[in-house]
Every structure is written in structure tokens, then in C-alpha cells.
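This report refers to the structure that appears directly beneath it.
Only one protein chain is missing; all other protein chains are in place.
== chain A ==
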């Protein structure tokens, strides 16, 4: 079974998924951060493939993308850095990024490499569902790679049902109309949206992301979904860190502790 699917089948407590950008703060930090995250008790990890034009991301993640790229990060190098990761970590790993670098690597070559090194899922926000279903799904399926779809407060009920039908792993619920890192805290309107989705009783588990930054917002989100995703707040913590292992442990315990 895919590690993501297994996690949702087996876990009874809220799932914490942490996002970080590959090659940031330093080029060689990618794999050490992954191992520290597993050690600190995170349930799932989303590794960002940096891109020159990340339109769905706010300033914090944009900046980490820029620095990672100037450090020399690329899809090819990321795969080299993660080549041996399954000797060190067992948790589900997703790659998040934008479509163009994946297209240039080659969709099939990308999926094959993901399977080879043990990547479980992919999040590509600018890949349209129709293009995925028509052109890529068969390839993803043949390599056992999950594609994670996003929904937002503006997504229609009909489209949510459609996304639920074609989803495996989990559905990424974007908490509010925003780019990443733009909001902090969860407002009442947002909770109504969480409630609305919970009441739809989707077949696919849900994870809430965007605007989740601390224990309070993590707990609130987790009461409506299977767990939550923290990105910008973690990237900020990395930015200020002088001891990655120690600071990652204390960041994660501040959320899960």
C-alpha cells in the first residue's frame, strides 16, 4: 500500500504534515531536514521543488524558492539528494511544486524516479484536473504515485464531489482565499467552510493547509479534517535557525506536544 494511504488508514490522531523547500536554507539541508522531521514525530512531509514563478505562494515561500534556486537546486539534484532517503526515513513523502519543471524533466521520467526513490505523492497546484485525467493519470497510476488535488472555499460542491471521486491519499483543503502564508489564525467564515466540507462526508481524507501556523490553528483545523499542513511558519523557523535538529524538534513539539 502507498505510504500515504497507509497513514490515513492506520492513524487515529491528527496528522501533521510539514512543508519545506528543497535546498533551503543551504543546498545540502534537504535530506537532514527530512530525517530531523521524522525523528521529531511529524507524520508526513511535503518537499517543495523550488520554482522561479510560484504564483500560489506568498513572500516567505517565494523567498525560500529564490534562495534554493540560487543555491543551485533543481529537480535533477533533488532526486540525487533523495536517492537513498528510504534507508533513513519511513514516513510518507510528497513533492510539491509547479508544473513546468516537471514537464521539462518529463512526466514519465519524473514518475519513474519518484517510484524508484520512494516518493509517495505529488502536489502540482497549476496542473489542471482535466489535463491530469486526460494525459497523466495513467502514468501516475502505473508508478503508484498519488496526485493530490486542492479545494478552496470557492470550489463548488459539484466540483468537490468530482475531485473526491478522482482523489487518492487525501484532498488538500486550502483554508482561505489566499496564497501561502498570507493569513494567520482561523476566522469564523473559515470554520463554516471546514464544517461544510466535513458534513459532505467525502470518501477521501482531508488535510487543511494555508494559514496554519501554530498549535491553536493546527488543533482547530484538525477538529474538522484528518490533520493539517504547516508551510510558511516552518520555513520561517528554518530561516532563523542556527541548529536545525534542535529547532525542528522544538517547532514540532510546539505543535504536537
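Please note the rule applied: contacts are C-beta pairs under 8 Å (C-beta built on N, C-alpha and C of every residue); 3 or more make two chains touch, one makes a residue touch a chain; residues count from 1.
Just so it is clear, contacts and distances are computed from a predicted model.
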**Report entry** Candidate names "Dihydroorotase", "Tryptophan synthase beta chain", "tRNA N6-adenosine threonylcarbamoyltransferase" or "proton-translocating NAD(P)(+) transhydrogenase"; UniProt protein name, chain not shown
**Finding:** "Tryptophan synthase beta chain"
Query raised in the report: Considering the whole complex, which of A:66, A:191, A:214 or A:245 touches the chain not shown?
Result: A:66
Report summary line: Cross-chain touch to the chain not pictured, restricted to A:104, A:142, A:192 or A:239, is A:104
Report summary line: Hidden partner sits against chain A at residues 51-53, 55-56, 58, 62, 66, 69, 74-76, 98-105, 125-128, 130-131, 149-152, 154-156, 159, 174, 177-179, 182
